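One chain of protein is taken out of this complex; the other chains stay put.
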Amino acid sequence: MRKSVVLALVLILTLSAAGFAQTTIRLWFAGTPQALMDAMYDEMVPAFEAANPDIKLEVEFVPWSELSTKLATSFAAGVTPDIFMHGQAAIAEFVESNQLLPLDEFIADWPDKDDFGATLGSGYYKDATYFIPVFGAGRLLIYRADTFKEAGLDPDNPPTTWDELVEAAKALTVKQGNRFIRQGIDFPADGIDLQQVWAPFLWQAGGAFLTEDGTQAAFNSPEGVESLQFMVDFIYTHGASDVRTAQPVGNVSPIAADLVGMIFEVPGVLAQIKTYSPEVYPEIRVALPTKHVTQDTLYSFSGFMMSRHTVDKEKAWRVMSYLLSADSLEKINQAMATLPPRVSLAEAEFIAEDPNLKVYVEAMQFGRGNPNHPKWVQIRDIVSRYLERAMRGVMSPQEALDEAAKEVNRLLAE
Amino acid sequence: MSYKRHKAFQQVVIYTVLIAVSVVMGAPFLWMVLSSLKPNHELFAYPPVWIPSTLTFEHYINAFRYTDFSRYFLNSFIVTGVTVISNLFFCSLAGYAFARMDFYGKNVIFMALLGTMMIPIHVRLVPLFISVRRFPLAGGNNLFGQGGTGLIDTHLGLMLPHLINIFGVFLMRQFFQSIPQELTDAAKIDGAGEFGTYWRIFLPLSKPALATLSIFVFSGSWDDFLWPLVVTSSRYMRTVQLGLQIFQSQFTVNWGSLMAATLVVTLPVITIFIFGQKYFVQGIATTGLKG
Partner (left out) sequence: MRGFLYYWKNKGRRRTMLTAYLFIAPVLIYAIAFNFGPMFASLYLSFTRYNMLTPPQFIGLANYVRVLTDDPVFWTSLKNTAQYALEVLPLNIAISLGLALLVNRAVRGIAFFRAVYYLPVVTSIIAVSMIWLWLYDYNIGLINLILEPFRIGPIDWLGDPRLALHSLVIMRVWKGVGWNMVIYLAGLQGIPLYLYEAAEIDGASPWRKFLSITWPSLRPVTIYILIMGTISTFQTFGEIYAMTGGGPLDSTTTVGFLIYQRAFQYYSMGEASTVAFILFGIIFTLSVVNMKFFQGTE
């Protein structure tokens, strides 16, 4: 009698211990948006843990600016989180270094996969899917209905071709002597931003960054030169853009401050204008990409990857699929003012109520990403350093692109 | 009379200069204070609004409502407190040896130590992080540093790179070098040993230097951002500097709250300075030779 009680107790204890043996799954989220951090810690994580008592979910938000540093050190010391986030351009390097787990086996029986549609392709590299998008962004032309009218332009018919873009920029320009009161169109000064604004023009002209096999630079083609010349001409030929890039006035973006007539921006900027210049927001409009040879534009996604070193990949997948559910993605994208990668979320409330965001979603059909190349970050930096030289008039577009191509080819030959 | 007038004139000149310099050095800081008390729409008015039309504490409330700043403060205080004490003792002891004692290899060892400060943190970061991860017998590690996560995400891990600062050794060495030889000789005649001379003569004479060292170590450790970022992995181990990050998103800065939080985070360092600088009031002659 006694014995059996003890035995039963032991049995119960063992079973419950096994049942409650929690596995910790660590996840790093890129960016530190306050609204999302609150939702994550107060609602999403507790809800997940309640439904999955065998998993303890530790989510850490890492500032974008420090993401690479923190990831690299944790890789080097072998303490990577089970799931982490990065932009799609980072996949190639991680895959080549054998750090990621292919996700195809999970995706195969994942009912949600069709809802992602083409966006799942953003995580495809060398015959496998390593990344599932969480949020996306693209740069589109932003303009203002009031200034368009003032300049005699039709706010309902924004420029659709390169020529119309030039005409609109000229019409919007206001100068006092040599000083710009309002630039017709504004381009970023340097860095990633400049590369991201040039990329659509390069593609629209029919050019490409790299050759198909990814072994050579292709951007110094006649199409590449044409597209860069097109941008440079705004400054030096049409007098419709200042060589000095407009800067935000505190948190008021240049277009809200009426320092520029048109500017290429990501949807996050809409949220910024809504918050800091609410009186201007009703005038803000977004245009679809212009068409030259193609109508392509740059869209890129950030998403989740699973570490090759994760101990329990089934549980890691449960976490991942929870955060990728339509419900979670709506919360995440709403909090960050980004574009959800699911088809069904194109109708999400926060998008449906804002016609500008709808244009971003609509334009996604013209979207393509930067090349998936392990050395992309370096290639991009070389390109943008020379784009800057052309925009500042230090080099001609042809010279700048040839020099950049020389450096890129040297890098690719290593 | 004319001497008095001369003295008064001198005072006026000195205060004028003191105040003029204060304006240059303090204006940006004053701007922070005022910004933190301004309603949002006045933050970037042009021309700038210096005095807010209404004082608001909303930025302070916002800054501390959502984030666990009390926990961050606790972590920062633990790390910084231990760091300061460790540095005060070990740096001054070694600084004394380098300044006042003669031994084989002194200059070579000293230059080698100094050399380690000439390698930027970004290339030392990975080896340092690995050594913290491989720290033996900690965080589930065995004697050879295998098996666990070492000191990652612990207070000791946070303070490790700050516990002894070579700049501090250098600082104490330079100060000890400037103390006149007569004082040491007097102590030696009294029969004090090396440690006695260091402890009873040099340390009491070096209050300004020790205060400087404390201020230096305190702000260095308090203001560090990169190492805490890399070495912590849970929210509960974060330090105040990491807490400041959340006011900046990709496109905008929550300026008012950032200013408010920055001011509060800066207060302890200012307090330490004000507390420390009162040791800068008396020269050596009064404490040493005459004392």
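Should a chain be cited, it is by its letter among A and B, assigned in written order, with residues numbered from 1 in that chain.
The rule is short, and it goes like this: a residue touches a chain if its C-beta (ideal position, glycine included) is under 8 Å from a C-beta of that chain, and two chains touch if they have at least 3 such contacts.
Predicted model only: the values in this text are computed from it and were never measured.
J.: Out of B:Asn75, B:Thr154, B:Gln241 or B:Ser257, which touches the unshown chain?
T.: B:Gln241
J.: Who touches the missing chain here, A:Thr32, A:Thr73, A:Thr119 or A:Thr147?
T.: A:Thr73
J.: Which is it among B:Leu37, B:Val84, B:Val231 or B:Met259 that touches the chain not included here?
T.: B:Met259
J.: Out of B:Leu160, B:Ala187 or B:Met237, which touches the unshown chain?
T.: Reading the full complex, the residue touching the unseen chain is B:Leu160.
J.: Please output the residues of chain B touching the missing chain, sorted low to high.
T.: Given the touch definition above, chain B has residues 11, 14-15, 17-18, 21-22, 24-26, 28-29, 31-32, 44, 46-48, 90-91, 93-94, 96-98, 101-104, 106-109, 111-128, 130-131, 160-161, 163-164, 166-167, 169-171, 174-175, 177-180, 193-195, 198, 205, 208-209, 211-212, 215-216, 219, 223, 225, 241, 244, 248, 253, 255, 258-259, 262, 265-266, 269-270, 273-274, 277-278, 280-286, 288-289 touching the missing chain.
J.: For chain A, enumerate the residues touching the unshown chain of the complex.
T.: Those residues of chain A that touch the unshown chain are 68-69, 72-73, 75-76, 93-94, 97-99, 189-191, 244-245, 247, 249-250, 257, 259, 375, 377-378, 381, 385, 388-389, 392, 394.
Note that only the chains that are shown with their structure count from here on.
J.: How many angstrom between the C-alpha centroids of chain B and chain A?
T.: 39
J.: Within the complex, which stretch of chain B touches chain A?
T.: Touch residues, chain B against chain A: 40, 43-44, 46, 66, 125-126, 129-130, 133, 149, 152, 226, 229-230, 233-235, 245-246, 248-255.
J.: Of all residues in chain A, which touch chain B in the complex?
T.: 26, 31-34, 37-38, 58, 60-64, 66, 69-70, 72-73, 76-79, 81, 249-252, 266, 268-269, 271-272, 275-276
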